[in-house]
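With one protein chain withheld, the remaining protein chains of the complex are depicted in position.
Letters A, B and C mark the chains in the order given here, with residues in each chain numbered from 1 onward.
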Amino acid sequence: MTATLPEQDLERHFEHVIERDQRIEPRDWMPDGYRKTLIRQVAQHAHSEIIGMQPEANWITRAPSLRRKAILLAKVQDEAGHGLYLYSAAETLGADRTDLTEKLIESRQKYSSIFNYPTLTFADVGVIGWLVDGAAICNQVPLCRSSYGPYARGMVRICKEESFHQRQGYELLMTMTRGTDAQRRMVQNATDRWWWPSLMMFGPPDDASPNTAQSMAWKVKRHTNDELRQRFVDMTAPQAEALGVTLPDPDLRWNAERGHFDFGEIDWAEFKRVVSGHGPCNAQRLAQRRRAHEDGAWVREAAAAHAAKHHSRDHWRSPT
Amino acid sequence: MTATLPEQDLERHFEHVIERDQRIEPRDWMPDGYRKTLIRQVAQHAHSEIIGMQPEANWITRAPSLRRKAILLAKVQDEAGHGLYLYSAAETLGADRTDLTEKLIESRQKYSSIFNYPTLTFADVGVIGWLVDGAAICNQVPLCRSSYGPYARGMVRICKEESFHQRQGYELLMTMTRGTDAQRRMVQNATDRWWWPSLMMFGPPDDASPNTAQSMAWKVKRHTNDELRQRFVDMTAPQAEALGVTLPDPDLRWNAERGHFDFGEIDWAEFKRVVSGHGPCNAQRLAQRRRAHEDGAWVREAAAAHAAKHHSRDHWRSPT
Amino acid sequence: GDDLAAYCLMLGDDALVMSHRLQQWCTSLPELEEEVAVANIALDLLGQARLLLTRGGTADGSGRGEDRLAFFREEHEYRNVRLAELVNGDFAELVARLVVFSTWRLALLSRLSESRDPVLSAVAAKGVKEVTYHRDYAARWTVRLGDGTDHSRGRMQAGLAVVWPYVDELFAAHEVELRLSAAGVAPDPSALRDEFDNVLAQVLSAATLSKPEAGQLPGVGGRAGRDGVHTEAMGYLLAEMQSVARAHPEATW
Partner (left out) sequence: GDDLAAYCLMLGDDALVMSHRLQQWCTSLPELEEEVAVANIALDLLGQARLLLTRGGTADGSGRGEDRLAFFREEHEYRNVRLAELVNGDFAELVARLVVFSTWRLALLSRLSESRDPVLSAVAAKGVKEVTYHRDYAARWTVRLGDGTDHSRGRMQAGLAVVWPYVDELFAAHEVELRLSAAGVAPDPSALRDEFDNVLAQVLSAATLSKPEAGQLPGVGGRAGRDGVHTEAMGYLLAEMQSVARAHPEATW
């Protein structure tokens, strides 16, 4: 039916759906720019989940209690699940997962720069939960109202799990700051390293973010970078106080007039360096992803060959 | 000159040299059997030095003091040096090092079975020095009088270093037995595991060692297996007492009549299993040697190609 | 009490150490689906380990909790079979180890779910459901790789050859197991062999693979994993696993 409508009508219908805060679904007509923007957004998000497994997986085998080990392992597993889910959402837009993986490996698509920092102590696991997941949630909660249906629905599930992770991270830090001096030092040290990169997770300041206006018009982005960043600082500063850690920003203070926390200037030069591939772990993260993908090529080929032979029906049934 | 003498005269000359306890040198005529026996003996000894690096190298990175780390690293380096030295001795007999390495890797030549046991604690390093090097010295000191010149001279140097290693091992154990309870338990436990395999290092009992007579006639072996084993037990039992460790043999006791220590029956079935390739680490040791050799193939090829290009003269000279 | 405790450590250590090797695969697997599945198996085994270690610490009256047991025992106090500690190889070795480990463990837990010890029986019953999935997962991959490409078939056969020397140890009865078997608390490991052989034969046949001919890895002086005598791989594994906990012995996490 829709295929026969003239382009103009299709576009009008699309804009109508967006205006009324309804959802665009995979089989609906959408402008090329919308589709491309969304594929990029969803793919970057999927890549971020997958690359984001690495800094945390780094501590699974060394987690100092079995309970924390289980929590961390489950969290990293959730991230793999989110990645799968998001690649599927991208596929509803006509993207191909293999192709997206190649783009990631060849640095033709980005992932969140936060994962280009190393995890140096077990406290980093807690701080990532608290700050990085916290920032991710600020970013993502509004995306539960993304105009693109599959992404919006994915975000509902993902946000639920992320806020669970965030609470677990914070709880680990609470336990650690109530522990030994060495533990408290670890938490402070990790906070010092992750604070500024977390603020950078919201992207460049609004006056340097040229695509924001179109994305907001399409309702695939619902708030500006600076709005979300402020929301994150306002949420986090009191949590830091409750933990007894100091955020490494001498300019951070409550501004009663604004009703917000003021905070210091972000080092945008560092942000640009890391985004453009020159962070402490960019090369390492991509090399690890590439190695896994290349080492697994023969396995994927075998699975495909087997499926072709057996019409995708497994030959072995469990004896019961 | 010698090439023109009839075979009979050559053989008589050879026997004369052996009788008078003089040395056979590389360019001297020697019977085929003598040459083959010696190549096998020297190659096995070389292989043992090289494979023997593995159980000790296993603890270099974890040595609990820097002094012990240096001692252990130097010892393992010495073993590589001994291996090189012995492969050279085998080459004077017409063997080819590459060929011998292949024979080792393909299990066509043996190495000392003692290295097919795992090193499970740092005390194993001390016990290997004490018992394994101790047994090796008992075996090797008489070989300093081997009728084959290059081997005899090699053994003089090697024995000197081995007895240095043996003293270092014993000294480590002395330090450990004067230390904590846990250290004493480690020493006892390692002694329990290495004692019987050390006794097996002297080979099968005399009545099951058919080649001994010929080897002794040729003076490439100077004492029988059982003679050397007894000498080792007599030397070691008082050392164990001085250390305060118990050798795991209820039948071990001084026999005033014989003037020797009596000791219990060796598990020759285990000996045969391990010699025939079914010890706890046979597969692991050979796999490691094979991996190093195969991974290094491209390096050896590059070195050969470079040497061919530059007439074995290095192209780079250090700026001074 | 002591036998029961020792037995709980045996099965708990099997799960903990095997889980560790699976954890090390994390972010290196060939597909995201495998990331999810392998992490899931590692989590299940970790959960089993926690229940069993906790039970062990109660049974011997030592009051040692799961973390005390996991992070502050020495290598020779670990009771796991050596198959669990084997260094990771390629994906085929992972699949081979997993199909062997979970076929054996499923046979074991099935019988253990009828143990006279109510805690062991409950832990085993829960584990049966989990390990049934592990075995199916590993068996499906064995078939895919065995009956996939020529290359994958060769690698799968090689992977089986790597793990096979560790098989007999799974069915060798320790005296603790024999006493508990006599008391109706635990199965005699040797009684699990038939089921194991049958299942493996079915899987290998579906996978067009042959049973490896590899000789069996002996212990040291007749002692192996169940006696606390491990391979040289074990020390490195524990050094990694215990490093943070031991650096902060006074800490709670």
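Keep this in mind: a residue touches a chain if its C-beta (ideal position, glycine included) is under 8 Å from a C-beta of that chain, and two chains touch if they have at least 3 such contacts.
Keep in mind that what you see is a predicted model, and the values were worked out from it rather than measured.
Engineer: Touch partners of the unshown chain, restricted to the chains that are shown, please.
Structural biologist: A, B, C
Engineer: Out of B:34, B:87, B:130 or B:271, point to the residue that touches the absent chain in the complete complex.
Structural biologist: Missing-chain contact among the listed residues: B:87.
Engineer: With the full complex in mind, choose from B:45, B:68, B:165 or B:193 the residue touching the hidden chain.
Structural biologist: For the chain that is not drawn, the touching residue is B:68.
Engineer: Touching residues of chain C against the unshown chain: what are they?
Structural biologist: Output for chain C: 74, 235-236, 238-240, 242-243, 246-247.
Engineer: For chain B, which positions touch the chain that isn't shown here?
Structural biologist: Spelled out for chain B, the touching residues are 50, 53-54, 57, 60-70, 73-74, 76-77, 80-81, 83-84, 87, 122, 172, 175-176, 179-180, 182-183, 288-289, 291-293, 295-303, 305-307, 309-310, 314-316, 318-319.
Engineer: So that we can see where the missing chain sits, which residues of chain A does it touch?
Structural biologist: Listed in rising order, the touching residues are 55, 58, 62, 117-121, 182, 189, 192-193, 196, 273, 277-281, 283-284.
Here is the rule we use: only the chains that are shown with their structure count from here on.
Engineer: What graph shape do the protein chains here make by touch: line, ring, star, complete or other?
Structural biologist: Topology of touching chains reads as a line.
Engineer: Looking at A-C and B-C, which one has the bigger number of contacting C-beta pairs?
Structural biologist: A-C
Engineer: Any idea how many Å lie between the Cα centroids of chain A and chain B?
Structural biologist: Going by mean C-alpha positions, chain A sits 59 Å from chain B.
Engineer: Quick one: report the Å distance separating chain B from chain C, using the average Cα coordinate of each chain.
Structural biologist: 37
Engineer: Note the residues in chain B that touch 2 or more other chains, in rising order.
Structural biologist: None at all.
Engineer: Tell me, which residues of chain C touch at least two other chains?
Structural biologist: If we look for residues of chain C contacting two or more partner chains, we find none.
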